[in-house]
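Only one protein chain is missing from this complex, and each of the others stays in its spot.
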Amino acid sequence: MSAPDSAIRQTLANANLQLAIYSNTGRLKNHRSKAVAPDRFPEYQDLRTRAAAIKRHTLAFLDVYLLQLEHAVNDNGGKVIWASTGEEAADFIIQLAKDREANLIVKSKSMTTEEIHLNDRLAQHELETVETDLGEYILQLAGQRPFHILAPAIHMTRHDVAKVFNEKLGIEHDTVIENQAMTARRVLREKFLNAGIGITGANFLLADSGGVVIVENEGNARLTLSAPKIHVTVAGLEKLIPRARDLPVFLDLLGRSATGQPLTSYTSIVSGPRRNGELDGPEEFYVILLDAGRTKLLADPEMRESLQCIRCGACLNACPVYRKIGGHNYPWVYSGPIGKVITPQFQGVEKDPWLPFASSLCGACAEVCPVKIDIPGLLLKLRKEIVQANPEDRRYFRIWAWLMQRPGMYALAAKIGRALMGFNIGPLAAWRSERDLPAAPPKSFRDLWKQRKK
Amino acid sequence: MDSREAILERVRNALGRKLGQKPLPPPEPLLRVRYETADAKLTLFRAQLNGTLTVVPDAAAAGNAVEKLLDGQSAVASDHPFLQACGIPNIPGVTANPEDLRNTCATAGVGITSAYCLLAETGTIVLRACPQEPRLLSLLPPIHIAVVPLDRLLTNLDEMLSMTPRPVDSDSSAMVLITGPSRTGDIEQMLVRGVHGPGAVHVVIVLGKTPPL
Partner (left out) sequence: MPRRAAIFVTCIVDQLFPNAGMAMVDVLERLGFEVEFRDAQTCCAQPAFNSGYQKEARAVARHFIDTFADAETIVVPSGSCTAMITHHYTDLFARDGQALERIRALTPKVFEFSQFLLGLPNLDALAARFPHKVTYHDSCHALRELGLKDAPRRLLGQVKDLELIEMEAAEECCGFGGTFSVKFAQISGAMARTKVDSILETGATHVVSLDSSCLMQLRGSLSRGGHKIETLHLAEVLASRG
């Protein structure tokens, strides 16, 4: 499959969308910069190193930590469900909903559930699933995919929202943002209080205490995991960290990297159903541990670090390519630099072989990654793998390598090349489609040097 | 083979590890515990809190402060002994520990809780679920007031975790760190408060001796 050229062209030509993407990611980027500035947060680089080390360690001994988590969740009265595939995870939830006659389900934002198309699968069984994160709720009504890991509706304006609410909720067209948010509060409050099951993702899973950690600003996750009788967490295997005491390192990095906040409005740590005497909280508690290809990434020691990702979105906000093409032009649910790296690994490099090449390797992503994932390095490894399987440019590089080892031949070939620069062939045409090409200088440096020496 | 065994086997194979093989110990946890004086913590908390802070000399004054904050609105309060010590249930308009918790919380204008602790560096209220502190009380009403003795004001999360390494365990199913009101920037990045959780947070810190919790 080749790059979605015409879709990209449309995105680039849409001035409003370009402004929305660039300014919104720019704002998040600036908030992050301020929050991690050395005078404000001197321990930033040290914490990055530690967080990367903790994640690396956890992944290296993941079998142990998974078992520890299961044990702790069981001790707390909850249950761990192991799902090899997204289908298994969805099937469990469907069966549970049917057994408990829970036809209304509320969800807080979870990229993992997007990944496994959970909502679509639940809908096939006549289970009403309502997204409760404001951005996700709007998208659900509009029938769209998330545009950004953190700010899913970053591409929509108040006018877009007013239209969606008017069309899908039958309310009067209102472009005042505060009113739009209050509409969502009102509509969703009723869902929270009547839902039979609340489904969340997890930012972290604490192996020692069996804790599910969820970080948010709205309060919809708190309601999702507290109001309904059943709480189900769907989390990838890679979400584990060893201990609750490791949390401050990650929380300090997550909020600042994502939005520039030292802490978001709510950080929930939950495990198990309500204890004896507690007056509210779920009566049943499940953690679905999802593989769905993660063990494949785990098995590749060079690529394994991609599983360190804590889904902060900083790489998206820093990426000059993402800031132009936006989340919908990436083939999978995970967009931005991390998406470029994990999509080929989960789906196979042959599915979208253009993806790892759609980068200038500028390194802005690696600079901001709180867990020090070397995204450019991983992209280079993927490129190597892709051309090994499909070396379409190999003959050009063979010729190039032959020339570059023979300075006399190189100089001659380059002279010919310079003479042809005025023509609009191949890559020269591609270059000129977007910008001018300078006239070739009459003499090369080596020509000038030779002259000088005379 | 069921999925549990299949996944664990895939994980072990991926890592080149054997069943029952001992792991290396994890890196030492980094807990940056900084000890500050009560005054310093109060100053820090006041600066960081995204909400109002009232500091009162004793339990009776706390009751008055809360009454003032309520400004005639109906409120639901938790059954926490500290709130009782401050006379919160006696304030007109306050329903403490109601029969129908959910509906009372859903209709009340204000929810009043105590707190497990406060974190000065981030202006955070930490609530830990227990029979005396239900979850929905600080979540459903549009305004949240927390009444807390000074000695529960800690410096930061690291300090709390060094004292309480297990935030959830047999005693409690949930801990929540509340740092400011509920908010969203999902539409045009414009900040709106009180989307799902409370839109305003007030803290009353009580000086003087505290009854043991």
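To keep things simple, chains are lettered A and B as they appear, and every chain counts its residues starting from 1.
Assume a contact is a pair of C-beta atoms (placed from the backbone, for glycine too) under 8 Å apart; a residue touches a chain by one contact, two chains touch by 3 or more.
Given the structure is predicted, the values throughout are model-derived calculations rather than measurements.
> What are the shown chains that the left-out chain touches?
Looking at the complete complex, the unshown chain comes into contact with A.
> Kindly state which of the options A:37, A:123, A:404 or A:420 is in contact with the chain not pictured.
Of the listed residues, the one touching the omitted chain is A:404.
> Among the options A:320, A:348 or A:422, which residue touches the chain absent from this view?
Answer from the full complex: A:320 touches the omitted chain.
> What is the set of chain A residues that contact the non-displayed chain in the whole complex?
Against the missing chain, chain A presents residues 3, 5, 8-9, 12, 18, 22, 320-321, 324-325, 357-364, 366-367, 377, 380, 383-388, 391, 393-394, 397-398, 400-401, 403-405, 407, 410, 414, 417-418, 427, 430-431, 433-438, 440-441, 443-449.
One rule holds for everything that comes next: only the chains that are shown with their structure count from here on.
> At what distance in angstrom does the C-alpha mean of chain B lie from that of chain A?
Spacing between the chain centres: roughly 29 Å.
> Where on chain A does chain B make contact in their complex?
20, 24, 27, 43, 47, 50, 53-54, 57-58, 60-64, 66-67, 75-76, 82-84, 88, 132-135, 138, 151-154, 156-158, 161, 177-178, 180-181, 184-185, 188-189, 192-193, 208-211, 217-220, 222-223, 225-227, 237, 242-249, 251, 259, 261-275, 277-281, 285, 289, 291, 295-296, 298-299
> Mind pulling up the chain B residues that touch chain A in the complex?
These residues of chain B touch chain A: 2-4, 6-8, 10-15, 17, 23-24, 26-27, 29-32, 101-102, 106, 121-122, 124, 129-131, 134-136, 139, 156-158, 161-162, 165-190, 192, 194-198.
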